[in-house]
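Missing here: one protein chain of the complex. Every other protein chain is in place.
In this document, chain identifiers A, B and C correspond to the written order of the chains, with residue numbering beginning at 1 in each.
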Amino acid sequence: MLTAFAIVTDGLVYAAYLFLVAVGLTLIFGVMRILNVAHGSFYAFGAYGAAIAVGVYFDRGWPAAGGFLLMVLVAMAIGLVLGLVLERGLLRLVYGKDEIVVVLVTYAAFLILEDVIRLIWGPNSYALYQPLGAAGTVDVGALVLSGYDIGLVALAGLLAIGASFALKHTRWGRLLTVVIFDRELAAAFGINVTLVYTITFVIGAMLGALGGAVMAPKIAVTLGIGVEVIVLAFAVVAIGGMGSVGGAFIGALLVGESRAAAVHLLPQVELFVIYAVMALVLVFRPQGLFTRAQPRKI
Amino acid sequence: MARRSIVFGLLAFVIVAAMAPALPTWLVSLATVALANALVVLGLIILWRAGLVPFGQALFYAIGAYAVALITRYTGMRDALILIAAGAVLSCLAAILAGFLLARYREIFFSMLSLAMSMILYGVLVKTETLGSTDGFGVEPPTYFGYAPQGHMRLLALFWLALAFCAASALLISLYFRSVAGSLAVPIRDSEIRLEFLGVSVNRLIHLNLVVAGTLAGIGGALVALSIEHVDPNMSYWTTSGGFVFVTILAGAGSVAAAFVGSFAFEFLKSIAYDILPGTWQIFLGTALLITILFLPEGIGSLYGRLRRRKPQSMGAS
Amino acid sequence: MRHDAYPPTSVLAAGLSLGLSLFAATGARAEAPAASVKIGFVTFLTGPAAAPFGIPDHNAAELLVDNLNAGKAPPPYNQIGLGGAKIDAKFVDETGSAADVVTQFRNLVERDHVDAVVGYVSSGNCLAVTPVAEELKQLTVLDICGTTRIFEEKPRHYVFRVNPHATMDNIAAAKYVLDKFKDISVYSGINQNYAWGQDSWRDFRLAMKDLDPKATVDKELFPKLFAGEYGAEISTLLTSSAQFIHSSFYDGDLEAFIYQAGARGLPQRIPLVLTTGESSLWHLGSKLPDGAIVGARGPHAFFAHAGELNTWFHKAYVDRFNEQPIYPAYDLAQSLLGLKTAWEKAQAKKGGRPTTEDVIAAFEGISIKTPSTTVQMALGNGHQGVSDTAVGTYKFNKAENKPEIVDIVRYPTQCVNPPADVDSVPWLEGGMKGAKCE
Partner (left out) sequence: MSAILVVHDLEKTFGSLVAARAINIAVPPLQTVGIIGANGAGKTTFVNMITGHLRPSRGTIVFEDRDITGRPSREITRLGIARSFQLPQIFSSLTVLENMCAATAIAHAAGGLLRQALTPLHSPGTMAESEAALELFRITSYRHARAAALPQGVRKLLDIAMAVAGAPRVLLLDEPTSGISIEEKFGLMEVVMSALKNRRITVLFVEHDMDIVERYADRVLAFYDGAVIADGPPIETLENPRIQELISGPKLKAAAQRHA
């Protein structure tokens, strides 16, 4: 019983983590058809930024709430800068090229940013421990849940709801939906696709940085944290359906829960359960759970 | 034209083989690895021509390598030719099996599925502690028809063998590119429907390409295993596949030659980067990749083509 | 893309040009003055292993090379460089595939003509490089890698490892746990899902079986290396009946695990046994609850034997980098000073600059004084070092706001290391016959 409960809650927490790192990626892919490897760098920059700024904040002994707010602000600032630089400075040059070539451009950007991190913050690791303490704990029988984890799940949920609401009910969201559905059509409707791209990419970057910022308190912020995240996010997005926010949400839940189950019941398979799930989904629904395959017009 | 280029190519291989003894040993071993990787890249070029980019080609690369390592370890068989043949056969079989699934996919879905497959192999290898888990295990130096070279000769022998395999593959693949099936790669990207209505099974065609590419990757893996005398699960990790894609883009899908030019260029770049920027060599590689994509969109391989102006070549000739 | 036809002669062109330019590269490289000894140091300068291993490694190397060349180190190491010849250091990144690492090793040996290679953190890389070193007849001192396989798979001639292998860490930990908590009946383990974690857990379990046959394992967890998120593992451990939890986690993963587990009260509830915990204490500070049992892969840092050499090394390191040296720094010191000792012994014997063979002859079975302790090159025909080790209990000194280790217990060399002629796993399985603990 307790195990079952543990599986569900652990799954939720891991799913929240996955969704936070995947949502930006899937948004960018949906709108721009770019599989953005540099997303890992956004995550890493977000983590470093938060670890330093928020760390300083807490050391001042100022109220915790502000610290959490600062996390989000840092993430947004970093996303804004990195997003603009990459999109305006680099991606703009390769729009319309082979999809894979664009992927490789983001891969190159990722390689460079990895070392930029090293040049800015040095090779040593940073820790942002205060928020976990500040968030407290909730006891459920033998199981102690971290308040911070609960916060993460809530944040992920809010993001998911917020995103789907924004896509449906705001003017910008509708524009995006049109672009996602059919770029040519969107252009024909006189939508400024270039602007949509820039803004989407910046938002995606912000979300990636946010993922890093909110994970920073739980991990040691050190070189190479981006690499792991990329392939995880890819898996989630591929499972949910490239470009579908709802899909990323379900994909994250699916992976999170199956991993939690594996850890509790069958630790041997934990290492590749994610990829097993991914392979299965792709085999039975090539286009992922949440996107329809484009019908071929002839 | 075609015949001439093949003669030239083979001549090139002969000359490189002849000058090998003059090269310093570190360069010989570096070149052996470069040749082995070039075979994997050659396979990726075959697929890329048809618009397919596997993020999991390391699957077949690792199978080839582990085949060699396991056979030497458990049977004591050490003959290079037999070992490489075994690696080729096993990766070929793996590619035939994987192909039944992969051949049905296109674009990013193809890439992701192949990624998933290679990562599952990675997981399995890491879990098998009898094979040293992530540490991997060593491979005995090979013999050649019972002849066991020593010292410098050991490197040269393997280098020549690798060269021979590369020459053979280069020849066969450029013939394949000139064949009907081989020249349908671009048409696959343009209109699968037309191909189907010309009576071609696109999936089978792609399956064939996958098997060829997989086998080449297997041979490459086998050669690397013999060359560095060690195998480990990272050979199947997604970053390894990423590296091969990196080289493919660097090389460009222009031709068979591109694979070799690109692979050598890459090893060369890396060796320099490690040497002059030990702490920040990734910036170096990343920038190199960017420059290639932005200023040589058809890859380093296209440089030669640019140098001499040509009237439009007919499709598929390589 | 179009498929342009052009003859693969460009392969020839490229091949030649590359070959030649690489030649040029080597020619251009200024050969170090014959007087100096060229040493290649290989460690992780990039990637996640840089912070915990690469940087302390690199710092210690820089520190020692400069001080040795200036003759500033205390005796017995006050001779300049190696036997009067200044050390000419070249650093190489260990990051990359096994193929990259082997290629870089060959470049060091055959392009840069180093006299010795010192380094390697990853056991996989040590295993990959060893046969090449043997083939190239290159004197090589492996540094941090802990695998027992190097000298147990086959005897080596050119390869040495001063730092003891990982077996003793876990035997010592097991012994310490058993005297500290009486009647242990259940324990759990969480180790990274790769060779290091798997081997550490295997050794620890075998040691426990020998020392306390009735103790049983409850949960054994192997999260992915650098997983980052340990929620599920922590829940599993929270719901486990274990009396303590063994882990060989280090740095990033260890800290992440401690932060997340700490937030959920795991270490407060079940004591942790961290075989490599020392390297993270300065980061963790008060986040690691008092009472955790920590080791340092040898008697390093907190556990180092007092003495002039130790005091000097610690002070010089802190003064220069203004951070505390952690065990990887001490490991590098042991490797380099081991080489120096052997080199100078050979030189004294020969009365001139020793050849590789001279150094090897001198190195085998030698005993080496290091900042931490005294290492005996006892195993693997005198190629593998063994030393005593120590384990202690963590305590955070709030007053001075710095970590401390209390209740340190030292374990003599023969107590935690197999005899020269026995491999470690069979030795453990055979009940550690011939262990001398008094």
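As a convention for this text, a residue touches a chain if its C-beta (ideal position, glycine included) is under 8 Å from a C-beta of that chain, and two chains touch if they have at least 3 such contacts.
In this text, all values refer to a predicted model and were calculated from it rather than measured experimentally.
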Which residue of B:Ala164, B:Ala181, B:Leu277 or B:Leu296 touches the chain not shown here: B:Ala181
Chain not shown: contacting residue from B:Thr143, B:Ser191, B:Thr239 or B:Thr287: B:Ser191
Residue numbers in chain B that touch the chain omitted from display: 175-176, 178-184, 186-187, 189-191, 193-201, 204-205, 208, 312, 314-317
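Rule of thumb we're sticking to: only the chains that are shown with their structure count from here on.
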Category of the chain touch graph - line, ring, star, complete, other: complete
B-C or A-B, whichever has more C-beta pairs in contact: B-C
Centroid spacing, where centroids are CA-atom means, of chain B and chain C in whole angstrom: 35
Chain A and chain B, separation of their C-alpha mean positions in angstrom: 33
In chain C, residues with contacts to at least two other chains: 45-46, 193
Per-residue overlap in chain B, given as positions that touch at least 2 other chains: 126-127, 279-282
Sites on chain B touched by chain A in the complex: 48, 53, 101, 104-105, 107-109, 111-113, 115-117, 119-120, 122-124, 126-127, 193, 238-239, 242, 245-246, 249, 279-283, 285-287, 289-290, 293-294, 297
Chain B residues within the chain C interface of the complex: 1-2, 4-6, 8-9, 11-13, 15-16, 19, 23-27, 29-31, 33, 49, 126-127, 129, 132-138, 141, 151, 154, 170, 174, 177, 186, 224, 227-232, 234-235, 240, 243, 252-257, 260-261, 264-265, 267-268, 270-272, 274-275, 278-282, 298, 301-305, 308, 310, 313, 315-318
Contact footprint of chain B on chain A as seen in their complex: 35, 90, 93-94, 97, 99-101, 103-105, 107-112, 114-116, 118-119, 227, 231, 234-235, 238, 242, 268-269, 271-272, 275-276, 278-279, 282-283, 286-288, 296, 298
